[in-house]
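Have a look at the structure below before the remarks.
For this depiction, one protein chain was excluded, whereas all remaining protein chains were kept in their positions.
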Amino acid sequence: MLIIDCPFCGPRAESEFAYGGEGGIARPLATETLTDEQWGDYVFMRSNPKGLHHEQWRHASGCGKWFNALRDTLTYRFHGTWKIGAEPPEAFTRRVQPAAPVGETVVEGLAR
Amino acid sequence: MPADTLMPIAIADLAPAPLRVRWSRQQAIVNFRGDPADAALLQALSGVVGLPWPTRAADCPNDGPADAHHRVVWAGPDDWFVIAPAGCQSAMAKSLREAAGSRHHAVTDVSSGYVVLGLSGPAAAEVLAQGCPLDLHQRSFAVGASAGTHFFKASVWLWRVQDDVFELLVRSSFAGYVQEMLERCTLECGIESD
Partner (left out) sequence: MSASTSRRLPQGGRIDRSRHLQFQFNGRAYTGYEGDTLASALLAAGQTLVARSWKYHRPRGLLAAGVEEPNALVQLFEGERTVPNVRMTEASLVEGLVARSIHASPSIDFDLGTMNGWFSRLIPAGFYYKTFMASQAAWHFFERRIRAVSGLGHSPTVPDPDRYDKRFAHADLLVVGAGLAGLSAALAAGRTGARVILCDEQSEAGGWLLSSDETVDGLPAPQWADHAVEALRAMPEVRVLTRTTAFGYQDNDLVTLVEKRADHLPVGHQPAYRERLWRVRARQVVLATGAHERPLVFARNDLPGVMLASAVSTYIRRYAVLPGCNAVVFTNQDAGYDAALALKAAGAQVIVVDARPAPSGSLGARANAAGIEVLASQVVTEAQGSRRVSAAVVQTLGADGRLAGIARTLPCDLLAVSGGVSAVIHLHSQAGSKAVWNEELATFLPGPPAQSERSAGACAGARTLREAAHAGWTAGLAAVAAARPGASQVGSSASASEQNQPPEVAPADPGDIRPLWLVPHPQGPSRAPKQFVDFQNDVSASDLLLAVREGFENIEHVKRYTAMGFGTDQGKTGNINGMGILAQVLGKAIPQVGTTTFRPNYTPVTFGALAGLELGDAFEPMRTTQIHAWHVAQGARFEDVGQWKRPWYYPRPGEDLHAAVNREVLAVRHGVGTLDASTLGKIDVQGPDAATLLNWVYCNDWSKLEVGKARYGLMLDENGMVFDDGVTVRLGEHQFLMHTTTAGAARVLAWLERWLQTEWPHLKVYLTTVTDHWATTALAGPKSRAVLEKLCADVDFSDSSFPFMSAREGTVAGVRARIFRISFSGERCYEINVPSADGLRVWEAIHRAGTEFGITPYGTETMHVLRGEKGFIIVGQDTDGSVTPVDLGMGAMVAKTKDCLGKRSLTRSDTARSDRKQLVGLLTDDPDFVLPEGAQVLAGEWAQGTDPVPMAGHVTSSYWSPTLGRSIAMALIKGGLSRMGERVHVAMKDGHSRTAVMASPVFYDPKAERQNAS
């Protein structure tokens, strides 16, 4: 069982948390203008990296807040957690960026 | 002489007194949602309950034993439970609304949605440790500390009132489950209901 550092409550047991998939995927605006391919990229395509992975977690049995996490999919190790909208930890910028999905260049998301 | 064959640790380790369990079903419980960065709001809220208004997980201000007094439970950065004497939920909700004024907020009476569970006795922390992953040692979870966590598979809010007195906020529909788990957990120390 992992220890996860809730940005609001501090380090807690994994059993208090719920995983919420890849983080940082902004919902596109003006969805009606998107091609099927662009919309499909947003809905279905995830990076699935070997290594550092930007994730969303929720402190479900706790403060109920969603937050960002950077976790290594190889070692399970968390390299940091941060509130939605806050500055990510330094390791975040070092992670290997997944190849940009097809739609990403034209899809503007709301700021996180 | 092997010490434990004559005086088995298992037996010697038994808690000296049963766990005392008290379910308080009548308390007024009001949920308040609002902006934690609004200092004036927090001050006004604090005035309503006559206690400091907590802004982090660790604190659970209370003014004494249950029933007649108040608690404010930090449930999230913008989320609190005010626990007050039975019957005063409407008045409490009204006062909290007035304190918030025209600010964006939400006040919800959830008195029937939760039950306050009191656990006391020297076995209390060990019993909780059977289903709760928090470190409940005094050095980590002192009197006044509070946390949202789980007891077995029930999400609860937990705070420490005294060294060996804890209170939990349990969703009403989980009360039977929590009682069942308490009974299963106390086969050695025993359990007494108030």
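In order of appearance the chains are A and B, and numbering begins at 1 in each one.
One rule holds for everything that comes next: a contact is a pair of C-beta atoms (placed from the backbone, for glycine too) under 8 Å apart; a residue touches a chain by one contact, two chains touch by 3 or more.
Note that the structure is predicted; figures quoted are calculated from it, not measured.
> What shown chains come into contact with the chain that's not displayed?
The chain that is not shown is in contact with A, B.
> Specify the residue from the set B:Arg22, B:Lys94 or B:Arg171 that touches the hidden chain.
Spelled out, the listed residue whose C-beta touches the missing chain is B:Arg171.
> Hey, which chain B residues sit against the chain that's not shown?
Answer for chain B: residues 1-6, 8-11, 14, 25-26, 31, 33, 78, 104-106, 108-114, 126, 129-130, 132-135, 137, 139-140, 152-154, 171-174, 176-177, 180-181, 184-185, 187-188 touch the chain left out.
> Considering the whole complex, not just the chains shown, which residues of chain A touch the missing one?
1-3, 13, 18, 20, 23, 26-27, 31-32, 34, 36, 39-40, 42-44, 56, 58, 60, 64-66, 75-76, 84-85, 110, 112
Simple rule for what comes next: only the chains that are shown with their structure count from here on.
> Just how far, in Å, is the C-alpha centre of chain B from the one of chain A?
Chain centres of chain A and chain B, defined by C-alpha means, are spaced 32 Å apart.
> Under the definition above, what is the set of chain B residues touching chain A in their complex?
57, 75-77, 79, 133-134, 147-150, 155-156
> Can you tell me which positions in chain A touch chain B when the two form their complex?
Contacts found on chain A: 1, 8-10, 12-13, 15-16, 59-65.
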